[in-house]
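So that we are looking at the same thing, I have put the structure below in structure tokens.
Only one protein chain is missing from this complex, and each of the others stays in its spot.
Entry: chain A
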Amino acid sequence: MINLESNIGKPADDEPAQERAILKCCDLSMLYEPGKGFENANLEIFSGEVLAIVGESGSGKSSLLKTLSAQIDSQHGSLNYFPASSTTSLNLKNISEAKRQSLIRSDFGLVHQHPMDGLRSRVSAGGNIAEPLMQNGERNYEQLRAQALHWLDAVEIDCDRIDDLPTTFSGGMQQRLQIARCLVTQPRLIFMDEPTAGLDVSVQARLLDLMRKLVKQLQLSVVLVTHDLSVARLLSDRIVVMQKGKIVEAGLSDRVLDDPQAPYTQLLVSSVLQS
């Protein structure tokens, strides 16, 4: 039932799903201890889509995101990535740690909830954006500056701030800077854990606007964890609903939000409508 639902989200119906999936997990489980984590997750993330993972606190959203992005190991099930350059998929559980790291570096982007977790506090904004490029071998200072300026502009930070420390930035600016640092290497797949939580409502709105724009412009594939259904509605193509470590519903965002099937989702949606 869940798999049927998730297939609705694919761009066309005449090719097998594997051809367009970018990441796929089957029966994936990761439990810190019984009841803590998630179990039997079946998911596909398609190229160019935004997939939101929603659910209450402790339902296992972050655990699922960390496992999907290969930051932590799972105990059961499979996790396959489909590189752009190859027709066969990579089993992320079987490849060497070194290969996994280099793949994460080149293809994945990570945006943390707390921006300073993804930034260096004693390095200027420009240095923060340029670091992933240096990591990938760029050794031209002027080129690094140009890229830093380009991405500052893309996330609507004044170019004058390029040499300022991120600790002098507001929370919203720090989050935009983190996104710039994440995007500079042009990753194929971006993982975000509650990127707008902890920000004022008006700042949130601006960040959401920006994220929506960038996702469209750059045709990003994104997995987004949020407990905020309005964020999911605004940004995502598809939604996965989690409860107590299980995926209880998955489908196109408007379908899930307007016509929730699982009792838990119905509760979740109605509580938002009431508040």
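By definition in this document, contacts are C-beta pairs under 8 Å (C-beta built on N, C-alpha and C of every residue); 3 or more make two chains touch, one makes a residue touch a chain; residues count from 1.
Note that in this section contacts and distances are computed from a predicted model.
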Protein name, per the UniProt record, of whichever chain is missing from view ("Alpha-D-ribose 1-methylphosphonate 5-phosphate C-P lyase", "Alkylation response protein AidB-like acyl-CoA dehydrogenase", "Electron transfer flavoprotein subunit beta" or "ABC transporter permease"): "Alpha-D-ribose 1-methylphosphonate 5-phosphate C-P lyase"
Touch with the omitted chain, as defined above, among A:S89, A:S106 or A:S124: A:S124
Options A:G37, A:P115 or A:P132, residue touching the unrepresented chain: A:P132
Given A:L79, A:L92 or A:L144, the one touching the chain that is not displayed: A:L144
Selected residue (touches chain absent from view) among A:Q75, A:Q101 or A:Q186: A:Q101
Option from A:D27, A:D163 or A:D200 whose C-beta touches the chain left out: A:D163
Chain A, residues in touch with the chain not shown (by the definition above): 98, 101-102, 120, 123-124, 126-127, 130-136, 139-142, 144, 163
